[in-house]
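All protein chains but one are shown at their positions in the complex.
When the chains are written out, they are named A and B in that same order, and each has its own residue count from 1.
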Amino acid sequence: MTVSAVLPRATGVRHITGLRLALGAAALLALAVFPVLVPNPYYVHLAALIAIYSVLLLGLDIVVGYTGEVSLGHASLFGVGSYTVGVLVFKLAAPFWVTLPAAIAITALAGALLALPALRVTGPYLAMVTLAFGTIVQILINEMDFLTSGPLGISLRKPAIFGHTLSASQYYYFVVAALCLTLLVVHRILRSHLGRAFEALRDSPVASDCMGVSVYRYKVYAFVISAALAGFAGGLFTYSEEYISPNTYSIELAIQFLLAVIMGGRKTRSGPVLGAAIVVMLPNLLSDLELFRSLALGLAVVVTSYAGYALLTRRRRLHELWVPVTLLIGMVIFSYGIEDMTDYRLTIFGLMILLVIYYLPDGIVGFVRSIAQQWRLRLAARTRVRHELQALQRAAGMAQPGHAAAPAPASPGPGTAAAHAQAAIHAGAPAADAPANILEVDEVLVQFGGLTALNRVRLQVARNAVHGLIGPNGSGKSTMMNVLTGIYRPTAGSIRFEGKSIGGRSSAQIAAAGIARTFQNVQLFGEMSVTENVLVGLHHSFASTLLDVLLHTPRYQREAQGARERAASILAFMGLAAFADEEARNLPYGKQRLLEIGRALALDPHLLLLDEPAAGLTAPDIIELTAIIRKIREHGLTLILIEHHMDVVMGICDRVSVLDFGNKIAEGDPAQVQSDPRVIEAYLGGTLESVGGVEPTAAGGA
Amino acid sequence: MLQVRELIAGYGKVQVLHGISLDVPKGRLVTLIGSNGAGKTTTMRAISGMIRPSAGHISLAGREIAGLASHRVSGLGLAHSPEGRRVFPSLSVSDNLTLGAFPRLTYRRPRGDVDADRERIFEMFPRLRERRHQAAGTLSGGEQQMLAMGRALMLNPEVLLLDEPSMGLAPRLVGEVFRTLEQLKAQGITMLLVEQFAAAALHVADYGYVLENGRIAAHGPAAELRDNPAVRAAYLGAAH
Partner (left out) sequence: MEIFFQLAVSGVALGMIYAVIAFGYQLTFATSRTLNFGQGEALMLGALTGLSLAGQVGYWLMIPVVLVFGALQGYVVERLGVAPAIKSKSEFGWIMSTIALGIIFRNTAENIWGKDDLKFPSPLPESPLTVLGVHVLPMEILVVVGALLMMFAVEIFNRRSIYGKAVVATSNDRDAAGLMGINTGIVISFSYALSSLTAALAGVLVAPLTLTGASMGAVLGLKAFAVAIIGGLNSGLGVIVGGLILGIAETTTGYYLSTGYKDVPGLVLLLVVLAFKPAGLFGTLAIKKV
């Protein structure tokens, strides 16, 4: 059985399948004919509003869905864009092809002003800052009435194209075109190396930094892009409403935007549009009591029946179910108890947020997709069982030797393997005057408060060597790793890599300089596919700017294609080609470790640091690992290996350094080190006499 | 007093312990040794409730505790001095010790005389008495280790778990730690000791278990294990 038949169809595959294309085309068609089918201007206006909100929400999804930050300021960014258009039209009678780009630019600038300070530290700071911003903007709009007419608001007309002012339904098409443009823009960004960077920094910030993707920088980019889109939406909104006033851009609106993104479904294109529709229709829904009652009742009945079913069939336990069921039943009772919805709008709104946060974390679109996924898996499992039965029957039917039950998958010939390796590793020849030692650690001291983790350690690693670093727990090995990759800053001493000093530089800079690493606790980008993980490592190979990405210039296409090919070579080199589209978190543990190494190779490093790569691996995995390490070395890289598995270390290392209590206590080839009494003592502790001058006690009987 | 049977535990995808069993009889010092990554700390954490085992049984004085939260296991009389010491850095030495007796002060364990017990700890560790009002975060590594052990003792535990008390300590201090263990043994305290320093641990222990890749590779009276080649192999590789 080939691997791909055993594993279910990859969930992480994001290329556009035929079904999606058909759905998208149908949706576009529906959008196009809508004003013809429903000529009521009220509904046309609502539809335009849904499209406008969608533009904003597609941007908000980048911040919330991809980078995982909470922004409570998008209503105010919306307002900034809105008022930019309003003021430019009111004061300067500027045309739309000036006002809309201006709205985008100014709102993006505002976004940068917020994001640059707020994202420097992890924590709820962006939420707090954007909340404050949200309040300020409303106040400023009110106060700066010399510019904005304050609470009086601004009135204007729809944009004019070639002298003809657009009508309501013509403007509708204008907005739909804007939405399509936004969809294209967002799609291109998120499918590119930029989108991968956004996802990566959420899945594992530390690995991102070490892969050269600076978490801070990309979070800021994400926020600025979303601000630009919010500004665009704001500008469109102004023309759509033909009257704007400060009250619109309130915190309530900001919260509605957040609810829309999570309820629709994060990390999708359809989720934000669905969310926009829900939020726009929400006031209508919440003012029609009868409708609300029926919906609440319907939902309660469905959920309660499911709960009963789940309890009876033992799929769920009582304590998991009682909260949502009680809440929904409470909502039904509540809906029949009140006479007027408007007073309770906000309460219902708050309850919706709570329910969505806990019970629909991937939104409606995500929920639908996961159900579809489960059906697909079940189908695949049934097919697989059927195939296995057939294979068994065939095997039973032909018990003679010489009949193979199924052909073995063709193994790649030696020629292709070499070609892959060539493509996978770009070590290149060292420069003529390059120092013999690729890494020189000189008297490095690392102290945390009163604790000395590394005590003036000197280490030289020869080019193209496999250098082992061993020592008991707490000896400083991980500290050394972290100081070499910029996670810690040395208190004193110098580190020279390829002759250049790297002590104190950031992780992203060190990655760019040519040092790559893996982690003790595997730090993969779990929700991304195997190929995408490697592509993040290849981030450095993209010189394309945002513009290149948006316009799909030849340069970008070349780089994207090159990256994909290179990623495929690396996966082939690591023996992971069969898993290419699988989500990284679904891989067996041994393969995850190999993937981490492959991702590190994508950085084109000259020095590869492996942090306990054999930890948790079974014996066959370890054999595979040592073979890979040898192959990597054969292609010109230098490796430093931290490991506890002595067999691994002794088997492949040329040279071994031993740390103990932050000091280097021995160094030499593996056999020397293994029989060095100081090393034995460091690990086994020798006897108590050698340790602290104490008599050994009379051996206590068991 | 403490019995572990077929314990299976791990972190997420990685299963670290593949079914281990061990016994800590009352009044004895049992040691669990093995190289890093073998699963020693995982074993301790599963016993004290810091992580939840996937399968297996753990019983303390006859009572099943596998899967209980750590504060409940502590309330039943099992004290754990964790890897890395984990003293409370912003509280004073004295307060750290007092907190060790938390279940006694909140009536889940027999109260006894907490102040007298604290004095006894100070007698055992005179340096702590000198620094009794200092914030624990300012203590040296060795002093923090003494504090962690003293804090665990303040529970008057049925069983005391000690996770790598010698880690990161200068050699002279390591000797002090083991001397303390001798004292505790003489007082009849039931202990399970996890150590990287196999030789010293086997010197002070009554019985030992050797953990390798999540399984018990060898066990026996400590004196016998000291000469057992399996021990060396577990640390330094079979080639040795």
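Definition applied: a contact is a pair of C-beta atoms (placed from the backbone, for glycine too) under 8 Å apart; a residue touches a chain by one contact, two chains touch by 3 or more.
Just so it is clear, the structure is predicted and the values come from calculations on it, not from any experiment.
Peer 1: Quick one: say which of A:L46, A:V206 or A:I622 touches the chain that got left out.
Peer 2: Considering all chains, including the one not shown, the answer is A:V206.
Peer 1: Could you tell me which of A:L28, A:L113 or A:L550 touches the chain that is not displayed?
Peer 2: Residue touching the absent chain, from the options given: A:L113.
Peer 1: Which residue among A:I487, A:A512 or A:A578 touches the omitted chain?
Peer 2: A:I487
Peer 1: Where the complex has a chain not shown, which of B:G75, B:G142 or B:P165 is the residue touching it?
Peer 2: Answering carefully, the residue with contact to the hidden chain is B:G75.
Peer 1: Write down which of B:P103, B:G168 or B:G208 is the residue touching the left-out chain.
Peer 2: With B:P103, B:G168 or B:G208 as choices, the missing chain is touched by B:P103.
Peer 1: I need the residue numbers on chain A that touch the omitted chain, in ascending order.
Peer 2: Residues 64, 68, 70, 72, 113-114, 116-118, 120-121, 123-125, 127-129, 131-133, 135-136, 139-140, 142-143, 206, 251, 255, 258, 262, 343-347, 349-351, 353-354, 357-358, 361, 448, 478, 482, 487, 519 of chain A touch the chain that is not shown.
Peer 1: Which residue numbers on chain B touch the omitted chain?
Peer 2: 48-50, 69-71, 74-75, 79-80, 82, 86-91, 95, 98-100, 102-103, 105-106, 108, 151, 155
By our rule, only the chains that are shown with their structure count from here on.
Peer 1: Taking the mean of the C-alpha atoms as each chain's centre, how many Å separate chain A from chain B?
Peer 2: Roughly 39 Å, centre to centre.
Peer 1: For a test of understanding, state which residues of chain B touch chain A in their complex under the given definition.
Peer 2: 13-14, 16, 28-29, 35-37, 137-138, 140-141, 164, 166-176, 178-179, 182, 185, 195-201, 203-207, 220-223, 226, 231-232, 235-240
Peer 1: In the complex formed with chain B, which residues of chain A make contact?
Peer 2: 449-451, 472-474, 589, 592, 612, 615-616, 644-647, 649-650, 661, 674-675, 680, 683-688, 691-694, 696-697, 699-702
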